[in-house]
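A single protein chain has been omitted; all remaining protein chains appear in their positions.
Labels for the chains are A and B, by order of writing; each one numbers its residues from 1.
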Amino acid sequence: MTDTTTTPVTAPPVQPRLAGLREVWYYFSHSRGAVIGLAVFVALVIVALLAPWIAPHDPIFQYRDKFLTPPVWQAGGDPRFIFGTDAIGRDILSRLMHGARYSLLIGAVVVTISLVGGIILGLLAGFFRGWVDALIMRIMDIILAFPSLLLALVLVTVIGPGLFNAMLAIALVLQPHFARLTRAAVISETNREYVTSARLAGAGNLRLMFRTILPNCLAPLIVQATLSFSSAILDAAALGFLGLGAQPPIPEWGTMLADSREFITRAWWVITIPGIAILITVLSINLIGDGLRDALDPKLKRS
Amino acid sequence: MKLMKTLLTAAALTALLGGSVYAKQLVYCSEGSPEGFDPALWSAGTTFDASSRAVYDRLVDFELGGSAIVPSLAESWDISEDGTQITFHLRKGVKWQTTDYFTPTREFNADDVLWSFNRQADAASPWATYVDGASYQYFDSTGFKAAFKSVEKVDDYTVKFTFNSADSTVFVNFPMDFLSIGSAEYAAQLEAAGNMAQFNTLPVGTGGWQYVDYQTDTVIRYKAHPDHWSGKENIDDLIFAITKEPAAAQEALKAGQCDVIPYPIPADVDALAQDPNLVVTQTPGENVGFIAYNTQQAPFDKKEVRQALNMAVNKQAILEGVYSGKAQLAINPLPASSWASDPAGTIGTYDPEAAKKMLADAGVTDLNLKLWWMPVARPYNPNGKRMGELLQADWSAIGVNVELYSADWPVYLEESSKVDRDGAVMIGWGADNADPDNFLGVLLSCAAVGSNNRAQWCNEEYDAKIAAAKATFDQAERAAIYFEAEKIFHEEAPWLLLAHSNQYLAHSKRVLNFKQDPLGFHRFDGVDVAE
Partner (left out) sequence: MLKFLLKRLALLIPTFIGVTLVAFFFIRILPGDPVQVLAGERGVSPERHAEVMRQLGFDLPLWQQYFNYLTDIFRGDFGTSFASKRPVLYEFFSRFPATVELSLCAIFLATLLGVPAGILAAVNRGKWIDQATMGTALVGYSMPIFWWGLLLIIFFSGYLHWTPVSGRIALNYFFKPVTGFMLIDSLLSGQKGAFTSALHYLILPTVVLATIPLAVIARQTRSAMLEVLGEDYVRTARAKGLPSRRVVALHALRNALIPVVTTIGLQVGVLMAGAILTETVFSWPGIGKWMIESVNKRDYFVVQSGLLLIALIIMTVNLIVDVLYAIINPRIRHQ
C-alpha cells in the first residue's frame, strides 16, 4: 500500500487548528486545578530528570547502621535522612526522587504503546468496517471482559515479572479504550465533507486515515491518554505491590510499598511516604486530564 | 443447624451448672487452610497441624516439645541385628473415633497398620490415586519408598517391617505425618460406597481430637476424642480459626479472640512479649537458609573464589535487616542443636579486604555473578529480595558485579536445580525429621546433584562419609563421622551459610502447658486453659 499521491489535500486548514490550540490553552489556564496539576507535574518531571544530581544520597546505598530511621521530625530521626530510611538503611527521599523516573517512564511508555496500538486498530476497524471491524472489536471485547488488573497479573506471570513486562501487560489492557474511541471518532468523521473531498482528490487509504481523519479525532484521544497515564502508574504500582513489578534494587514506588508491608505496625513512614508520592503524581495528572477535557469538550465549555 | 443446637445446649448447660462442666475451648489462629485431611497426600506443615497432629496417631511419635522418638500406637519395637527389620508391638484397646460419618466396630489392630503403609507402597492399590492428581509425596521423596520392602502381620498386635538395606535414617520416618495410621475399616466402607475421596475430607483417626466441621478458608472445629488411649484431652473444643494475615492474627490475639498464634511477625515479637497478657516463646528453628554457588561452573568451581565471596558478606547486617535479629547465624549446614553439629564450626570471618586479595590471588577479575533471590517468604528466609539487595551491596564492595535475578516460585525451584544453572541461588531447607542426614545427605550428596543439591557439589570424600554415617547405628560413632564431613564442607565452601531462623509463637496467659515444637508442628496434646 504505497501512497504516491502528491495532490495537496484540502483538509481543515492549518490556521484554525493553531487558533484551536490557543483556545484550548485559554480555557485550560483558566482552570485553577489544571494549572496546579500542571505545575506539580512539571516539578515532578524536573525532579525525575535531575534525580542523580539533586538526590541527597545514592538510592541504593545502604547505611548499615541506620536501618529504619524515622523521618527527621520524629524522635530518633537523623537530619541526613529527611523522610527516614527503609529496612536496610537506604534514604527514602532519594529513592522517591529516583522512583519518580520509573513512574513517569511507566506512564509514558504505557501510553505510547497503547495509544499507538489503539489508534492503528481503531483506524483499521473504523475505516474498513466489515469483518476487519468485527474481528478487532471482538478482540477488544475479550480483553475488556476480564478485570484489567487480573488480566495484567496473569500476563505478567506468563511473560515473567519485571518492569518492562509489567508495562507491556498494562498497555495491552488499556489499549481497547483507545481502539474504541478512535473507531467511534473515525466512523463519525468518515462521512464528513472534507474526507469525501480528500478521497475525491485521490488520497490513498493510508493518507486518508493518518493525515486526514486522525488529526480530527485527537481531542478525545488526548484526554484518554492523560487518564491512561495515571491508570498506568496506579496499575504498575499495584502489580509492584503484588510482587510482579519492578525488580530490585529499582526504587519503584509500588514495590517500595510492598516491601514494607511487614512494618505496618512498627515503621509507618516506609509505607505512608511512597503512597503519598503515588497519590500526588496521579492526582496532578488527573487534574491536567480534567482541565484538558473541559478545554477540549465544547459541550461543557463556559459560554 | 445441628451444630447450632449443640452449641446452644452446651451454653444452656453451662449457664445452669456454673463452671463445673464448662467445656474448655481453645482457639488457634492457624496461618492457612489445610490442603486436605489425609496427611499422606500433603507436605505443608499447616496441613499436618490440622490433620495428623490433631486427628491421627502414628506408631511412634516425637516427644512433646522435642524431637526424641517415643512410643505411641506401638508400645515398643525391636530392630534386628542387621538393621533391615523392625518389629512393632502394638498397643491394645485403642479406640477409633466415632463421628457422624463413621461408627467403628472394632479397635485398632495390625490390619490398620498394613493398610496405612500398603496404600502408599502399592501402586496397584485402589488407594494409590484415590483423588485426582493425588500423590504420596513424602513416601516417595523421603526415600522411604526406596528403602521399604514389605510389612507383615505377625499377629493382631505385632507387625514386622522389612527394608532393602541397613539404613539408620529409616526409623526416623515413623513419627512423621505421612505415616499416620488410618482406619482400614473406614477405608473399606468408603471404597464399598464408591466415595473414597471422602477419606481426604472427613478424617477418622485415633488421635486426641476428632473432626467436627470445616468451613473453607475460615474455621475448622474439633472436639476431644472421649476414648483416646492416653485419656481424654483437656481441651474439649479445639478450633482452628484460619487467619492468613499475621498482623490480623496478632490483633485477634491481643483482643482475646485467639489463644495461640503460630507465626508472629519477627519485627513485632518484642512488642508482643511486653504485653502483660501474652507469652511469647521461641525455639531455634530446625531449618537453614543459604546461598548455593554452582560449583561446576567457572570460576565458582574454584574453592578460593567461593571462600572469598563468603568472606565478603556481612552476616550481621543480614541478621538484622532480613531476620530482624530473630535468627541464629549458621555454623554448620544443620541446626546447632543437632547432635551431629560440630561445635568447632564457625560463621566465618567478615573481611572484605582479604576477600578482595583472595580473588586477585586466584586470578579472578571483573567477576560477574548472577544472584537468584527467592520471590516468596519461607520460614528459613523471611525476605529474599532484601537479602539479595544486601548481598549485592556486599559483593559490589569487593568489585563483583552482581545481577539480581528472580523468577516465579515454581519456575525458580525447577530452574535452580539444573546442573548448568547460571549463578548462585538463594534457597533453604526445613527439617522433616531430626535426622542429620535430612540436611547433610539430602542437600549435599552426589546423588542429589541436579535436584536438591543446588550447589551441584559432588565431593567424593564427603559423599563417602555421609554414606558411612548412614550405615552406622551408634549415635556417637555417627556424630564423629558427620563432624569430619562438616570439616570438608567448610573447607570446600559450596554454600554461603546464612542462618537458622528462630520460630516464634505467641499465646495468651490463659493457655497452660503449651510447649513449642522445634520441628514446627503445633500440637495441643497436654495443653490446658485456665478458667
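We take it that a residue touches a chain if its C-beta (ideal position, glycine included) is under 8 Å from a C-beta of that chain, and two chains touch if they have at least 3 such contacts.
What you see is a predicted model, and the numbers here were worked out from it, not measured in a lab.
Checked against the full complex, the one of B:215, B:230, B:368 or B:401 touching the unshown chain is B:215. Here the missing chain is touched by one residue of A:113, A:282 or A:295, and it is A:282. Among B:156, B:270, B:414 or B:477, only B:414 touches the chain left out of the display.
Across the entire complex, the residue among B:67, B:210 or B:243 in touch with the chain not shown is B:243. Touching the chain that is not shown, out of B:85, B:99, B:137 or B:234: B:137 (per the contact rule at the top). Shown as candidates are A:21, A:46, A:108 or A:154; the residue that touches the absent chain is A:154. Annotation for chain B: contacts to the undisplayed chain at residues 1, 3-4, 7, 27, 29, 33, 35-36, 43, 129, 131-135, 137, 140-141, 197, 200-201, 213, 215-219, 221, 239, 241, 243-245, 247-248, 250-252, 255, 257-258, 378, 407-411, 413-414, 417, 427-430, 451-452.
Residues of chain A that touch the chain left out of view are 33, 138-139, 141-142, 144-150, 153-154, 157-158, 160, 230, 234, 237-238, 241-242, 254, 257, 261, 264-265, 268, 271-272, 274-275, 278-279, 282-283, 285-287, 290, 299-300.
In this text, only the chains that are shown with their structure count from here on.
The centroid of the Cα atoms in chain A and the matching centroid in chain B are 47 Å apart. For chain B in complex with chain A, the residues that touch the partner chain are 247, 250, 265, 267-268, 271, 314, 317, 320-321, 373, 375, 382-383, 385-386, 388-390, 392-393, 404, 406-408.
Put simply, chain A touches chain B in their complex at residues 60-62, 64, 67, 87-89, 157, 160-161, 243, 247-249, 259, 262-266.
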